[in-house]
Every structure is written in structure tokens, then in C-alpha cells.
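Only one protein chain is missing; all other protein chains are in place.
And then chain A:
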């Protein structure tokens, strides 16, 4: 590792423009003649649309167009789809209801888009949107997933009887039943994983531009995966064929999953641009973000774990109801199934597991992947189960875990995953030491004297990242492959452009990807540019989510670099009349090993492009592309320890210590990894303590602003104690596992385990607000 190479703490190259306000986001884009859009949205959670009268709106100042779902349908724009097929245990395909980009006959959640208004200014568009008169017939709504299948619950989509989308099983049923028969102990638990609003700093936005002369569309959009957006809009929504549609995702201010999906707004803006003849820009306001961005989590689960008399786990049985909201978002079916139940083994050797998931419609915002996506739900369930079980058995939570850890790899779980590397005991040891676990009882006693309740909680999480082998996900129902592509262009003067299908919306790719290339080709980082986010520049890509940019995206770059290096060496060997096998790359030059003969990197590049003196038969130029399909998921794992002090008078929880010991495999830039852990843990603490999405019974979102929805602030979290160990992933050339989601996956159970340890009762749901903690303490006393 050099000062810029792999493993160096290089400051992020992109931060200068972000910190100085010079980033360029969709809302910064200006196209000549551009106009502004506002959407008329449903104020009801569930209603029939009886009549839409746009006449007043059309007559308002500055209005260019007022368009409805009927016109959209007449132009052949398709319904939104969910791109991952799940089959129920009876073999029937999931029951997907129609999602029109603009509602036609019925609205199904508050915020459902009904009409688009295009006007000269944003203010005029909003004024006119208020003048659209829609007559609704209100219907009964259901918002609670656990009640969606009840008799008499309102039917949301005709396709899905009793609002049941699928009833899906994973695992070995017979073995699980047998395991419970021979169990010495069975621990049971009902658990809720709270719904979260993603809250990216930059709200979603879209700018659609139809160029009549070229019959070509351009869409600037806040996307984590612009190529997927183009593919889906082209193949399913009939916006335009791929060669007539360019999608650009410029600087994007955070996604956390919520910007993976293709939403109605970008489709409608593109269509409206053709319809009105002007470029159409829409930028969500914060209320729209709360109402309409795909939410995360929202599981209701009953679980039982079977143990033998020595507290070895025999089996795990899980029944989950997953709330998918009013419509099936793009990957909504995968999140509570193959990203959730496949992780039910946790870090433990569990011979028999049966997970059942029922996905239901409700009259709430669509739910899809949000940082961690299914894996936080699995980790929360397993790690609460381990802690509660240890308490019931009267043994140390650390020892119960240690007794059940998987210790040899590869390890095939009963739920698809084949863990290929890990060392769970080391992470546990590191975390316990960093947390001074041995000194905890003394600290607890000291806190008790000060009138505070102190508690400590563990979480030994594992997750699956770098999704994943395309053939594997294809066999599980994915509508896409999950490879990644890269192109490395060495210019004639030796500078380098790397085009990647990954997309950075906060991850720091411009830094880490450049570090990788600098390390490999021994050229300065300054001479390397990372290009992403534009379907006209980058050949194809699957985008960034599931902590896949390192493990998959960078592996594609490695493959392209292999080819570049091989050709560069051939050219250099030819120029120096040396043997290709003797060429080494060092410090900006290609050298003949063991001699002082060398060709500077730029000279080799120039030779590639002048083509005056190349080896016989070699094509001019130096530019290589690669597609990389991973051999397996990667399995980041670790141990988090949280220590809290609860004020029993107010129920207020203070996190006094948070320790994270992660195994991310090899690390490119430790500073960026730490930043990812900081962000992830903070989001997890947000879920555990602060963030509670609340709909009232009629389907109105009560937490639709920061006055009511609590985002974590700096003062809510302590300084984290971080450390890493490494068992490199054997599944990719870099040995990387991924670090983007671990913090959000591992931290909630640690926090809740600490609180329940402090207050002496397990009866608490997330977010553990002061009111809930106080009530739990009081209920436990009575």
C-alpha cells in the first residue's frame, strides 16, 4: 500500500465539491425551455376516483398541461412492476396488483399520484394542482399488516384475495418439526420490525426531456442504478426503446435503497415532456418524500427456537407477515424473502430452519429495500432471540452465542446460503475487550447509585452482500442479472478514465475506485477519473445497492485492469525488446525486472495510440471492458456491543458506549469504511430509539415531517469504538465483503438488548422512545 493505494486512508476526492456546494444534482439541471411539474396526490388512503375535472386548473396562469392517468393509458404507458417473482408454497405465482403511474379508477394510499400539472413556474404548477377537482368515494382502509388478511378487511387489489400477495416458505420443514419434538427448551417470541422512512438528504427528482427532432428522450433522475431505470422504463413502461432513452443520474444525495426503484414521477415526466412539448422537471418536497418514497422494514413476526439440554440450537421456526404497502415496488418481493429468510441462520450452526413469509397489501406507502433490506429484520430477530434465550437459561449471552457459533467454513445453512469465510469468535472477543465487558458490573453499580439503570447488549450479526451470482438469483426469481461492468480507458497521454456501472450517491467511489487503479497501475490518483451515472457513457451496469459496489463493481474493474495490464506489458516489452514476462509496473513506469531499462507509463500509452511500433497483429489503443459475475454472496459479519443508561424517571435512554468489531474482509480505504459504519450504526440507532413511522387507522401518515419523525442527530449517538478483523472473501479477486449496510443491520438488536438488560423486561418495541421505556418499566413493576 502506498499513500494512495489500497488500504490507505485517502480523503474523499468528491467531498470538495459537495462541501463547497458545487455538486450538481438533478435540481441543478437546466434545459432550455424547461417547465415545472406538480403532482396532484390522493388525500385518501383508499378511494374510488369518481370524476376528475381539470378545466379550472387548465385555465390557471402559466399552465401548459394538466394530464391524467386516462391519457397516459391511452398513450400505452405501462404499469409499474415488481421485478422479482416469488412463488407461494402452493406453487402459485405472487399476486401483483396493477400500479398505474397515474391512478385511473382507484387510489390506494395517501400520496398516490393522480394528475400531473406542468406550468411555467413551480408555484404556478402547485397553484393549478390545487385547482384540479377530483371527486372520490372513500373506502375503508387497512394499514396494519397483521390485520390486512382479516375477514372483512378492505380488498385493495382485485388480483390479491385477502390482500395476500404470497405465502412463501424457505427451509427444511420436516427436520424443523423433528427438532422441536426433541427440544429440551423452546423460546418463543413475537417481534415487530418498525417501518422506516428513508429520508435521503436530497429528495427524489426527475427531469424529462423529449427531443422531437431526434425522437429521443433524456431523463435526469435521482437513481442508484440509471441503467436499470432505462431498461425497466424501456422494456415495461413503453416510454421509449433503450436506444432512444438516455438516463442520467448525476450527483445523488443519498439513496439508502429508496432510489433503486423506478417511481411513477420519472415515467410521467418523460411522457409529459412529449405530450406538452417542453422539458418537465419535478422535485419532491419533503412531505412528498415522506409520503411517497418507498418505506423500509415493517414486519410482524412470531418465532420459536428449539434448544437441547446443553443450549445447543436444534431448530428455528419463523412466521413473518411483511407489509408491502399499497403497490409492489420494484424489488419489494425479494426483500422479505431472499434477503431475509436466507439469513435466519445468523452466525449459528442451526441444523433445521423453517421460515414462512406472508406478504400483504395495505393502504400505506409501498415498502421496499432500505439499508440492509431484510437482513436487519433477520438480525434483529435472531439476536433478540439469542439474548432473551440466554437470559431465560441464566447463562451469559456471549457464551450462548459462542457455544452455537459456526466455526468451520464453507458452511451450508438450511436456508440457501453457503458461508465461505468468517471468524465470529474473534469479533466477539474484540468487541468484549473494547467494551470492557469485564468491568460492566462495576459500571452498572455506579450508575445504580446515581439513580440510573445501566444495561449492556450484544449483537453478532451476519449479512449477505455483493448480490450476487446471476444464475443463482435468476433461479430464485430475479428479473435481472446481478453482475457489474467496467471499462478502463487509458488515454494517449496515460491518464485513465474508469467507467463503472456502479453508482455513487455518497459511497465515495471516485476515491476508492481510483485508489484501486492507482495501486494496480502505479500511477497517481490525480490522473484517474471515475465516470458513472450516464447510460450514454457507461456501457451497462446494475448499479449500487446491497453493499455490492466494492465486491462486484470493483471486481469488474479488476478484470478490466487485468486486460489493460497485460496489453500494456506487451507493448512495453515490444518497445524495450524484452520478454513480456519480465515486465513489472513500478512508480509510473513499465520496467524490465532487475534492470534499469524502463518505459514511462505515458510513453507506453502514447505508443498504443500512435501505433507506429506495436507488436505484430496488435490493435491500436488501450481500452478494455469487462463484465464480472460474482461466484457467491459475500458475508460481512461482526459483533456490536451497546451500553446504555436509562433514566427510570423519564424513560430516556442514553447510549453511553457503542462498540463495533466488524469483519469486512479486505479494505480499500479504512476512512471510508469507518464513515459507512458510522452512518449505518447511526441509522440503526435511529431505528432502535427514534424512528417510528405512524399511520392513523384511516391511513393518514402522522409522521410526515421532521416535527413528528425523529431522525438521529449527532447528540443522540456516542463516539463509536470501531475495529475490524479480516477473513477475506474467497469469492472475489479483492477479498472484499462490503460494509455499506452492516451498521444498520447489526446495531438495532444491540441497542434493544442493552435497554432490556437495563430495565429488566423484554417487553419493548422499536423505537424505544422514552414514553415506551417508562411504560415498560412501570408495567414490569405492577
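Just so it is clear, contacts are C-beta pairs under 8 Å (C-beta built on N, C-alpha and C of every residue); 3 or more make two chains touch, one makes a residue touch a chain; residues count from 1.
By our rule, contacts and distances are computed from a predicted model.
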| item | value |
| --- | --- |
| The complex's invisible chain, by UniProt name, from "Xanthine dehydrogenase family protein subunit M", "Acyl carrier protein", "NADH-quinone oxidoreductase subunit M" or "ABC transporter permease" | "Xanthine dehydrogenase family protein subunit M" |
| Omitted-chain contact residue, chosen from A:155, A:603, A:710 or A:723 | A:710 |
| Identified contact with the non-displayed chain, of A:59, A:493 or A:702 | A:702 |
| Residue among A:79, A:162 or A:287 that touches the chain left out of view | A:287 |
| Listed residues A:28, A:215, A:649 or A:763, member touching the removed chain | A:649 |
| Touch residues of chain A, complete complex, unshown partner | 123, 126-127, 130, 287, 649-652, 690, 692, 694, 702-703, 706-711, 769-771, 774-775 |
